[in-house]
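In this view, the complex is presented without one of its protein chains, the others remaining in place.
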Amino acid sequence: MRVALFTTCLAEALAPRALKATVLVLEHCGVTVELPTAQTCCGQPMLSNGLPGDAALLARRMTEVFAPYDAVVTPSGSCCSVVREKYAGLFADGSRDRAAVDALAAKTFELIEFLETKLGIDPATLRAKSSPRASTAPLTCHDACHLRGIHRHGCTEPFLRSACGGDVRELPDMTQCCGFGGMFSTQFPEVSTALGEEKLAHVASTGATTLVASDTGCAAHLAGLAHRKGVALRVISPAEALAESLGLMEVQESGAPNGGKHGAPNGEKHGAPNGGKA
Amino acid sequence: MTTRQSAVDALLARVRAAVRAQPVTVREVPSHAVVRRVTCDTANLADLFATKAAAVGMRVTRVDEAGLDAAVTTLLATHAQADAKVVVAMRDANLAARASAIAGTRLAANDNDDLLFDCFVGITDVDCAIAESGSLVVSTNGRIRNAWVTPPIHVAIVRAAQILPDLVDLFESATDALDAASTTIITGPSKTADIEGVLVTGVHGPAAVEIVLVS
Partner (left out) sequence: MNPLIAPALPFDMKPRAREAVRDLKLQQFVGNATHLKDTQRGGIFDRDFGAEYDALRTVARDTKQYALDHLDELLERFIANAEKSGATVHAATTGREACDIALSIARAHQAHGRAQSCVKSKSMVTEEIGLLPAFEAAGIKTLETDLGEFILQIDGDAPSHIVTPMIHKDRVATAKSFVRELGARYTEDPTELTMIARAHMRGLYRAADIGVSGANFLLADEGSAVICTNEGNFDLSVGGPPVHIVFVGIEKLIRGARDLAPFLKLLARSGTAQPLTIYTSFVCGPRRAGEHGGPKELHFVLVDAGRVGVLASEKRDLLRCIRCGACLNACPVYRKVGGHSYGSMYAGPIGAVLTPELERAQGGANASQSGAGLANYPDLPRASSLCGACYEACPVKIDIPKFLLHDRTRLRERGLSPKSEGATLALWRWLAERPTLFRMAIGAVRLHARMLGQKDSRDERAWLTRVPGPGAGWTQSRDLGVATGESFREWFSKRGSR
């Protein structure tokens, strides 16, 4: 099986560590990951903001870029759902493009989903194959709303609970949106912020110092809000939570967002020739 | 042709055109099998009805035929002052006579709906009842309208044989309940939660529904 990493543009810009973690976790599960270098953006911003024609151009590109692979895996819940749920609507029934996007949709997976449903991995066994960290800081998990569309909403937490072993706390009112919503966050900043603050309050109520958010956008929104408010909260992707707990990656220090102790550098713990600092 | 008739015809014509403007996506109504929750085989209907009716806030007194009059007498004594008016709205003439006798001097005429507002208790029988939801089905077949909703107390006499398993059965069975000018499925005492979500009963209809379940 040839597995391609679908990086998403947002993660490349904002969250490369999530991508590194995705690679490490997949490799830990025995998967060889390939990186199609021509990939860019899946078209979600155009699709969600009234430019389906532009989105269709990028959807077609996506089908070409990922044509050689058997599976396409991404750490970003929303981009995954766009490919899976929304691409079909961009092209007429029976057209060649439609067949191509349907084929792409059938082989595209969000990371945790891929591990669980495609590889059939029992999360509890993941730790057995690694030298897991004794215990990580308490974490809680917010699933991206887009996972609803692919019937994976609420699946991340149980997987992590079982795979990470550590202190995973239930997030109250998890099902409510964090308020990101793509351009919604800039069009209705007050509403978006109010929802984000409510989410952060729920996170705080759990006592967790790490929040796992299964979409790069949601993570950027919540982390940005916490940073502005001076709230000490580390926001990471499920891939990072997995990589850290399985001992594939150093845990970053959590603490005050500014002026805190200097944390461990980014990157792999072992095995990579140039993991860590640039 | 009246203007009313032509307006109705015009609406029909526009709807016809509108229906045709889009493809038909559902050609047949699907099977409703999943809608049914209760059948005769899956439950003791009287027990289930009693449980469900209680769950929605109605009170259930279970009696046999011989205990019926006494139960109604007790309920009247509990709820109605000596001078409180009682309206009897029954399709079953025999039951009506017995209830009227129990009401005695408190019995109100039941041929003037305006008087219903002066009544404190309405005693009715039912067309049928529904076990699944604990509901009563009462129609204007042989009953003065709204005798079950206007007075503050509703006493309903239900015979176990009248209990249908599921709401679905009301619509599929041979009962003539829905042929009436008015039929009401009652599933609890009148209630509101409009003020801060606080539950209050008796806002317009009865604050208490007393069911006498006769086995």
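For the reader, a short list of remarks on this structure follows.
In order of appearance the chains are A and B, and numbering begins at 1 in each one.
The criterion applied here is as follows: contacts are C-beta pairs under 8 Å (C-beta built on N, C-alpha and C of every residue); 3 or more make two chains touch, one makes a residue touch a chain.
Predicted model only: the values in this text are computed from it and were never measured.
Residue-level contact of subunit B with the missing chain is found at 4, 7-8, 10-12, 14-19, 21-22, 24-32, 34-37, 52, 56, 110-114, 116-117, 132-135, 140, 144-146, 149-150, 166-168, 170-172, 178-198, 200, 202-206. On the side of subunit A, touch with the chain left out of the figure occurs at residues 7, 9, 11-17, 19-20, 23, 27, 32, 34-35, 37-41, 43, 45-52, 54-55, 57-58, 61, 89, 145-146, 148-149, 173, 175-177, 179-196, 220-221, 223-225, 227-228, 234, 252-255, 257-263, 265-267, 272-275, 277-278.
Here, only the chains that are shown with their structure count from here on.
With centres defined as mean CA coordinates, subunit B is found 54 Å away from subunit A.
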